[in-house]
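The complex is shown incomplete by one protein chain, all other protein chains being positioned as in the whole.
What follows is chain A.
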Amino acid sequence: MSKRIDVKDLNVYYSKFLAVEDVNISIDARSVTAFIGPSGCGKSTFLRTLNRMHEVIPGARVEGEVLLDGDNLYDSAVDPVTVRSQIGMVFQRPNPFPTMSIRDNVLAGVKLNNKRISKSDADALVEQSLRGANLWNEVKDRLGRPGSGLSGGQQQRLCIARAIAVSPEVILMDEPCSALDPISTLAIEDLINELKSEYTVVIVTHNMQQAARVSDKTAFFNIAGTGKPGKLIEYGETTNIFNMPTQKATEDYVSGRFG
């Protein structure tokens, strides 16, 4: 499991508006890559193109290629449903299904496409996924309770458990800690560190300390002004981006002297 991603000459549009321009990036398997940059610079938009989730918004489209171990996600013969089942996503706000129990939430992805799973296999998978998301000990006695009854941090870890239950190749995280308190954030960051031994993780964050703590490589996105497209400014080892960036804009941003 876990594959690498290579993006070639990618432009992202909302109808006629060019939101992200000309991105070229290679994301290593079994690593954590962080996207940082100011609000509106297109990093979340770009992240959503990596599992074709941006298409959910009417009028959104891309030009260019995204290769998952060499296979183009945007090939006309590729079904976005297949892409998304291999590239999981965790959202900014925790979104467990409110009408499902904790257990059913974890199994939601596995039961898709009419797949059958025996009860003992399902039990094992629920435990394994919840352990993988560091949530098992907190919820093992109430698997039948609604997922919406958990705290925000627990809900977010439930969403991660749901994502890893289908054994994806890649996990995308869109500001997964922005709605959480510092202790829950720490729990998620520890989890990200563990996840990279098995998965390719890409995380968008506004928190530069977080990017510095969890990621192996960092990509800095920036925008020239309102209405202009976002661009990838600099991409490299996280230590280099934070300590000796080659671009002036990167240095200004990571040192807090933005503008």
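Heads up, the rule we're going with is that a residue touches a chain if its C-beta (ideal position, glycine included) is under 8 Å from a C-beta of that chain, and two chains touch if they have at least 3 such contacts; residues count from 1.
The working rule: contacts and distances are computed from a predicted model.
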item	value
Missing subunit (named according to UniProt) among the choices "Phosphate transport system permease protein", "Cu+-exporting ATPase", "WD40 repeat domain-containing protein" or "dihydrouracil dehydrogenase (NAD(+))"	"Phosphate transport system permease protein"
Options A:Met100, A:Leu186 or A:Ala249, residue touching the unrepresented chain	A:Met100
Which residue of A:Met53, A:Ile160 or A:Met208 touches the chain not shown here	A:Met53
Sole residue of A:Leu10, A:Leu68, A:Leu143 or A:Cys159 that reaches the chain not shown, by the stated touch rule	A:Cys159
Sites on chain A contacted by the missing partner chain, in the whole complex	51, 53, 56, 58, 81-86, 88-89, 91, 93, 95-101, 108-109, 112-113, 146, 148-149, 159, 162-163, 166
